[in-house]
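With one protein chain removed, the remaining protein chains of the complex are shown where they sit.
== chain A ==
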């Protein structure tokens, strides 16, 4: 029929020699993965083991704690609760602050980023203010927010919001700016109105930029919530860590850190799923292995 039409290459399983080669390649790949994982486990065991050993014999566990102490602290928190009440309440409280800050911050960042990215005039007007606002060490704002909004949840949400907002804003702005002119012209010729150009060309083009920023933004949201709790709170993981610091309980600080890390990793995993779903149309990355 048409010579320039070709099926994207598929592995021809019917061919015996090829099937064998594929099986061989798969087996080699599996062996490689097993090797990598084995070395990883070995590394963790080595680090934790030497820490435990050192803390039992040479260094002072009062300052440096040790893995077994941290583990029993975690078990203790989850079975009989913390000094501030149930551990689940603390986690839920911090998570709620982070999520609300993340949601408001990313929506605000995306909307303002795209609006300024598409309007030369507005972006020229706002450029110096945004640069100045971005230069403020925003962590300090957490103290201010406690004065403004009190010890409750809203001051932590506000801290998470400012951290998330700027991270997302700059990427959305850049994404909206770098839309291919060709695509916009083509859409206009095909009959798109200004709004249709925005929704069908600009927003999808900026999506990969925005999604990239959301990864780090959720981390920022958690940092914002924790730092907010540090500055004054009645509940939350930040308060728990702060309390552990106040009582020289280094195992408690490590335990809090581990819980936060696990939460951040889970969020990262969810965001990766979302990203895969939204960016299905992209050609697969050339080297998945090299990603960190």
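As a working rule, a residue touches a chain if its C-beta (ideal position, glycine included) is under 8 Å from a C-beta of that chain, and two chains touch if they have at least 3 such contacts; residues count from 1.
By definition in this document, contacts and distances are computed from a predicted model.
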Choices "Deferrochelatase", "Efem/EfeO family lipoprotein", "ABC transporter ATP-binding protein" or "Phosphate-specific transport system accessory protein PhoU" - which one is the UniProt name of the chain not shown: "ABC transporter ATP-binding protein"
Absent-chain contact - pick from A:183, A:198 or A:212: A:183
Absent-chain contact - pick from A:55, A:201 or A:222: A:201
Absent-chain interface as seen on chain A, which is shown: 1-6, 8, 180, 182-183, 185-193, 196, 200-201, 204, 207, 280-283
